[in-house]
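Heads up, one of the protein chains got dropped from this complex, but the rest are sitting where they should.
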Amino acid sequence: MSLEAEQKLASGLKELLGDRVSDIKVQRARSIFVTVKAEDYKESIRRVIEKYGITHISTITGADSGPTVDVMPHLSHAGTKITFKAAVPKTAAEIDTLTDILPGAVMYEREVHDLLGVKFKGHPNLARLVISDDWPSDVHPLRKEYKVIRPEPIRKT
Amino acid sequence: MTPMPEFSVIVGPQHPALKEPESFTFWVDGEDVVRAEVRIGYAHRGIEKAAESRTYIQNIPLIERICGICNVAHTICYTQNVEYLYGREIPRRAEYIRTIIEELNRIHSHLLWVGIAGHEIGFDTLLMYVWRDREVVMDLIEEMTGNRVSTALMTVGGVTRDITPELATRLRKGLDILEERTKYYEKIAAGESTILARTKGIGILTRDEAVRHCAVGPTLRASGIKSDIRADDPYAAHDEVPFDVITSDTCDLFGRVVVRVYETIESIKQVRYCLDHLPNGPIRIRLPNTPPRGESLSRVEAPRGEDIHYVRSDGSDRPARYKVRAPTLGNLAGLVEMLTSKGNYKVHVADIPIILAGIDPCMCCMDRTARFIEPSRNKEWVWTWDQLKRYKRRSGR
Partner (left out) sequence: MTPSKPLRFEHSTHFRSGGTLGLVSWARASSPWLIHFNSAGCNACDIEIVAALTPRFDLERFGALLKGSPRHADVMVVTGTVTRQTRDRIIRIWEQMPEPKFAVAVGNCCVSGGVFRGCYNSYPGLDSVIPVAAYVYGCPPKPENIIHGVATLLGKIRGS
């Protein structure tokens, strides 16, 4: 399968972002992964969405990678998925919010905050989205350290 | 806004039709809703964490039950995501079979929605008629897969059941009936004054708002945006099966009804095309238990919109990370926008149930508790869905 269009887009991104990009990979047809540093995260995304007129963010995936948490917004440009990847250290899990440049990110950042404990600086309302109210605030279920504790039955069957 | 004493009335969910628990808070000024807030999470089950401790094959039934109604979309998204990790193509016949069951699933989901929307408007007859006709597609799905709802047809590497020529004949007969019935609903949806009165101008999400809030699916297309994953980022057999992307310029609830009814007709055509052009060959390939290290992203157009999955493999037989973003979460921000009065656009309390139903919510989230805050009269109260709908009928809308 020819990946010409994707390669062209990848080169365009590399040219636009220059040193901010530490890795760029055409994963398959219509899917590109761009790795940036946490401090360049917002600026890189801002440049890309301005240049290519991107308005759609599909979601933001957070993934525990050992000492770090990867924050991965997935953008959509004319059918191609462009995923940015930035790693933040677990002990200081903070990164800039995208909600001022991509309003659609508002729910997704809340979800990553709930489940992985990443704080999005500047988010309008980082309230709980999916986790129950009685869940302890310092426990983030999708971190690898969290071992599943099953709820205790209230009555014996 | 001064903080108000909270008094919550304990409520229970009652709607026979829609989904799961969720909580809304509405700030009102008389009849108009000025602000809305959503609190989801009542159906948060811990699926993504569970997926990390099960093998790729064991995860298929888990992913299938993220949403019973669009279970096909989730399983296709999952299995093709894992197949992308292997970097292997599945047989063409399997892709066509996936497309067939996917479109049958879309037909059932949209017909379900038309019935529910009818019920929310107060048009119970429509619910009964549509659901009776929907049984045709449920029977077709059961013939094809052995189950009415959770199809269990997908596996990593292809599909588990084939389509025989006899089955294909029965499918075609069923499709003929469905097409005739859907055309009848098309006439009703477009011409019936009750439906028009209760859907036109309701739940407006302008084109700009839809784009800004990253809406997906029929909600997006009803605001005039021509965006459909099957056309933009084709998967399964959608690169070969012709279809039209249905949009509507009305940006309101009526547009969403129209888009879904016409999409049902398009789906029927697509299933026919697939049956007529079903390629020969095997229906699955065997893949080893452990995919190579890497990550992959996969999207499908579920009945409710764009469904996107992410997988990361560390070279073992279990995913290191599996992430699912179901379509309704993508429409939540747009929903809040639709529920906010601004300028000449007034959102009445009576319209809340049908606006909510309009995005076809499938997110374990419809608790039937709606909390209302009216700052000007210093009032706060909680209504159940039933109370809200009875209010709607009393107010004559």
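By letter and in written order, the chains are A and B; residue numbering begins at 1 in each of them.
One rule holds for everything that comes next: a contact is a pair of C-beta atoms (placed from the backbone, for glycine too) under 8 Å apart; a residue touches a chain by one contact, two chains touch by 3 or more.
Keep in mind the model is a prediction, meaning the values are calculated, not measured.
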Of B:Arg132, B:Lys187, B:Arg207 or B:Lys342, the residue in touch with the unshown chain: B:Arg132
Candidates B:Gly30, B:Pro61 or B:Gly281 - the one touching the absent chain: B:Pro61
Of B:Arg148, B:Lys183 or B:Lys346, the residue in touch with the unshown chain: B:Arg148
Where the missing chain touches chain B, by residue: 10, 12-21, 41-47, 49-50, 61-62, 65-69, 71, 112, 127-128, 131-132, 135, 138, 148-150, 362, 364, 367, 384-386
Residue numbers in chain A that touch the chain omitted from display: 132-135, 141, 146, 148-151, 153-155, 157
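Quick note on the criterion: only the chains that are shown with their structure count from here on.
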Chain A - residues contacting chain B, complex: 27-28, 30-31, 33, 55-59, 61-64, 72, 74, 76, 78-81, 83, 102-108, 111, 115, 128-132, 141-142, 146, 148
Residues of chain B that touch chain A when the two form their complex: 39-41, 44, 46, 48-50, 53, 84, 87, 211-214, 227, 232-233, 294-297, 299, 306, 308, 310, 312, 320-321, 323, 325, 329-330, 332-333
